[in-house]
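For reference, the structure discussed in these notes is given below.
Note that this complex is displayed minus one protein chain, with the remaining chains in position.
Labels A, B and C are assigned to the chains in the order they are written; within every chain, residues are numbered from 1.
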Amino acid sequence: MTKTGYYGNWGGAFIPEVLYETFRELNTAFEQAKKEPAFWQEYTDLMSTYSCRPTPLTHAENLSRHFGGAQIYIKREDLNHTGAHKANNVMGQGLLVKRMGKKRVIAETGAGQHGVATATMAAKFGFDCTIYMGEEDVMRQRPNVFWMEKLGATVVPVTSGSKTLKDAINEAFRDWVTDMDDTHYVMGTVCGPHPFPEMVAWFQSIIGMEARKQILSQFGSLPSRVFACVGGGSNAMGVFQGFLDDADVELVGVEAGGKGLESGQHASRLAGKDGSAGVAQGYKTMFLQDGDGQMCDTHSVAAGLDYVGVSPILTDLWEKRRVRFAAATDSEVMDALELTMKKEGIIPALESTHAFVQAFKEAGQLNEKQAILINMSGRGDKDIFTIANAFDDPSWKEFIIGKGAEYAA
Amino acid sequence: MTKTGYYGNWGGAFIPEVLYETFRELNTAFEQAKKEPAFWQEYTDLMSTYSCRPTPLTHAENLSRHFGGAQIYIKREDLNHTGAHKANNVMGQGLLVKRMGKKRVIAETGAGQHGVATATMAAKFGFDCTIYMGEEDVMRQRPNVFWMEKLGATVVPVTSGSKTLKDAINEAFRDWVTDMDDTHYVMGTVCGPHPFPEMVAWFQSIIGMEARKQILSQFGSLPSRVFACVGGGSNAMGVFQGFLDDADVELVGVEAGGKGLESGQHASRLAGKDGSAGVAQGYKTMFLQDGDGQMCDTHSVAAGLDYVGVSPILTDLWEKRRVRFAAATDSEVMDALELTMKKEGIIPALESTHAFVQAFKEAGQLNEKQAILINMSGRGDKDIFTIANAFDDPSWKEFIIGKGAEYAA
Amino acid sequence: MQLEEYIKKTRADKNILLMTHIVLGYTSLEVNREVIRQMVENGVDLIEMQIPFSEPMADGPVIVKANQEAIETGTKVRQCFDFAAEMTAAHDIPFLFMTYYNILYQYGVEQFFKDSKKIGIKGFIIPDLPPEEGEEFFRLSREYGIDPIMIYAPTSTEERMKYLAGYGSGFIYCVARKGVTGKQTDFDKDFGSYMKRCRNSTTMPLAVGFGISSREDVETLVGIADIAVIGTKTIKVVEEEGIDAVGSFISSLR
Partner (left out) sequence: MQLEEYIKKTRADKNILLMTHIVLGYTSLEVNREVIRQMVENGVDLIEMQIPFSEPMADGPVIVKANQEAIETGTKVRQCFDFAAEMTAAHDIPFLFMTYYNILYQYGVEQFFKDSKKIGIKGFIIPDLPPEEGEEFFRLSREYGIDPIMIYAPTSTEERMKYLAGYGSGFIYCVARKGVTGKQTDFDKDFGSYMKRCRNSTTMPLAVGFGISSREDVETLVGIADIAVIGTKTIKVVEEEGIDAVGSFISSLR
């Protein structure tokens, strides 16, 4: 009995027997790839010609001045092809799939970013592609659905459970247990059964490697704190890995506070008191669940953070107090978004804006000789329906009413 | 009488007297900046930390194989901050504005890309910002209007004339002649009175400089042909400047063929027979006008190409046969867009797709030892309303009808 | 332990045994009670009772929906135990719990064994718990004498099957095909060689499940397997024809 894929007490691979061989094969391919410097080289080459790595590090001078504390630096994952850090993971897995000789990929998606990224990768590599997406997310992220389809993917709305990300994951697994020979499941975040957390973290580590180099060269020393939003935890793990060995760099994960940690309507597994240890979706971590072990409905204005589980690697780092956790509420997020747009001309995704909220709360605690780094996991364009709605924008509404009437006619 | 700002027979500065001083000042500031290597350095530093320059050059292997001819390379201006090459020009002018000590910027916009870029720059530099946009373009590019407003800009819908780009330019000039002391007009393309064509071309030349280096290092030699769409001509001039001195590199500008060059519903000033020499909007070039000199209504599925004039620099290069011109129709554009999405996972803006159309027509004329380069001026996300509409996508329509009903309730 | 013995003994009189599956709390415990009564009356040999879980990853749409509705209508794990106690007391056949690992984990794994033992549950089927993750589980199953039912899949190699058999007891649950519960199974040539592999890898009785829904299916398994498992189909019978159809459906199978 070998227990692999654990980070402290967390992780593992709680998979149905029918996938045993598939995981064995995947582990072998991944272990092999990790050993070959040429594979990482192929990966970075791809990312620098197809996406725009290294993504820049932007000094947010206006925000820094506004808060009168630390120098705020923003790592610009929004400038990736498809608009978020999700591209890193997906292109990396695409290279693995090519190695394994598989011809079809499936994925779950919440915000739709991972779905668009996977559909994009599938088009680029010539794979068939099916994306599972909770019906509720299909509704709130329709533009992404449109693009996935246009990129050649089949989008399957998932109607079971809470009809959000976790249910899409279940459904993707159901596809995989049916069709594993030719198909690879492109898990979108640092969750799920081993080797996914390790694999996704590895591909995303490119963020932190770049960020560390960049802040040393632009600011001259390491940041005091690094902030990242945490849905599954992939962008956070990506940037944190650049600074894990730097004991003086505080790492802060920001979860979805939804309508408040006391409201029961949030997705904070570690920042609040509502999370508890459990096993689901193939791995062991802190979940939002009831006393029987049934997963709860979560809530966030950001579809990509609206998830019951969290990376086992982050849970371990949290338990070991290497990563501190905080939560940002929906309304704090809207305020921080507005401020960031007006001050810096930058539109973070609603997910990413969670990291900005906490950074803004803490910037003033530091002085101007210190720096903090925010990982901007994606851009907010994709969220126009949600954002315009949240801002209650009258001319947007009028526009949509007009378009709707035009189509209904 | 000194005649400056001419390119062969084209260009000039046909400006009202009230702006004479403003242009003198602008010319001085620009000439000064051009002479200082430190200014260009400041510009490239800004572009590499705030946007993601150098933007990548992507080898489109699937499309190359599909057409069985030249190797197709795509210059990825879509990966700029705000999603198009417009950012280059705007950030450059922003630095000039800072130098001149002005506090307010105005701009015209067609597709909305230049408006978003300008609003972004204004936020970053702390300028007040007003954007003029034809009422028709406000309708077809509503998401961009929303973002401009959220970035802090005032968007003024222009109801005069054909309510499109040219009218927005007139309106911006009307603002400028009223308020020139504190205000800079950020012209969005290589048109308008001197020094705008030269200035915008200078800032955009960063595209061609990068592209030349990149294709030499990635492909090993120069491309046989370079394709770019031409609205005002800024992205085309940007990339062409990298290859102007390479006599063997054929440069191809692609205009909006709309419903066909014979239909009268297009925006082809140079590719078709409908253009004639004229003077408007402050400069001399080939315009789409009637025998009296009244400007015509133009048509294109791509708002950013829907313009009566064209860069005087390009008109000169066309007259000298250094740049060849072609036109792509709306329906050719939709086909090329679909193919590009499915084959490469890349979503070009409708404007940019015009360049793809012509490149696809010619790729097969060359062999696989040759390369062609397409300048992808922007990404297609912004066009979702237009694209979904053009594809007649039923679930998109259903979604919009639903949203509309929700808002109308 | 006790299940293997029971199966071998019962098989003396029958060419194949029937194991049925029900989702506790769907559509209610009252319905479960009546369905189980009819099953037992019509000769079912073993019953696996699924404690509903919100993330039934290995199940197909019919059972997924049943899990979900059972939870939504308020079925608690505690009630499942009480109901199971009532069933084991009322009926003289072995009952097993089928569920996902998180249900045990939240309950407290040892407590789960202890309480199951107390109410006479004979075996556990936990589809998301491979031996690699089950150290505590397998230790406790030996300690409490409850059979851990191991699952074979068509993708399992013979080597893997032998390894799995080393952890299990009672019988082996052979998943008839790739995929989730509830879809029809093709008993083709591949199925034959798969079952041969199963047989070669263990001396324990073999149960075959996933897609068994008719007398023909059950007949196909005679001589190949010891137990035919009827899952989704009984849920459909109840949904489509009502509770009272269960008895005749079961008796039609063999």
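Methods note: contacts are C-beta pairs under 8 Å (C-beta built on N, C-alpha and C of every residue); 3 or more make two chains touch, one makes a residue touch a chain.
Just so you know, these numbers come straight off a predicted model, no measurement behind them.
Enquirer: Determine which of the presented chains are touched by the chain that is not presented, and list them.
Expert: B
Enquirer: With the missing chain put back, one of B:Thr109, B:Asn144, B:Ser268 or B:Gln281 would touch it. Which one?
Expert: Looking across B:Thr109, B:Asn144, B:Ser268 or B:Gln281, the contact with the absent chain belongs to B:Gln281.
Enquirer: May I ask which residue of B:Met100, B:Met139, B:Val156 or B:Val177 touches the chain that does not appear here?
Expert: For the chain that is not drawn, the touching residue is B:Val177.
Enquirer: Which listed residue (B:Ala13, B:Ile313 or B:Ile387) would be found touching the missing chain in the intact complex?
Expert: Candidates B:Ala13, B:Ile313 or B:Ile387; residue touching the omitted chain: B:Ala13.
Enquirer: Per the definition of touch given earlier, which of B:Asn9, B:Thr28, B:Gln41 or B:Ser160 contacts the omitted chain?
Expert: Final answer for the missing-chain contact: B:Ser160.
Enquirer: Residue by residue, what part of subunit B touches the chain that was omitted?
Expert: Contact residues on subunit B toward the absent chain are 1-4, 12-22, 160-161, 166, 170, 173-174, 177-180, 276-282, 287, 289, 291-295.
By definition in this document, only the chains that are shown with their structure count from here on.
Enquirer: Assuming subunit A simply isn't there, give the groups of remaining chains that still touch in a chain of contacts.
Expert: Without subunit A, the chains split into B | C.
Enquirer: Taking each chain's centre as the average of its Cα atoms, which is closest to the average over all protein Cα atoms shown?
Expert: Smallest offset from the overall C-alpha mean is found for A.
Enquirer: Of all chains present, which has the mean Cα position farthest from that of subunit C?
Expert: Of all chains, B has its centre farthest from that of subunit C.
Enquirer: Please work out the Cα centroid separation of subunit A and subunit C, and write it as a whole number of Å.
Expert: Distance between chain centres, rounded to whole Å: 37 Å.
Enquirer: Averaging over Cα atoms per chain, report the distance between subunit B and subunit C in Å.
Expert: Roughly 66 Å separates the two chain centres.
Enquirer: Where the centres are mean C-alpha positions, what is the separation of subunit A from subunit B, in Å?
Expert: A distance of 33 Å separates the two centres.
Enquirer: If you look at subunit B, which of its residues touch at least two other chains?
Expert: Not one residue of subunit B touches more than one other chain, so the list is empty.
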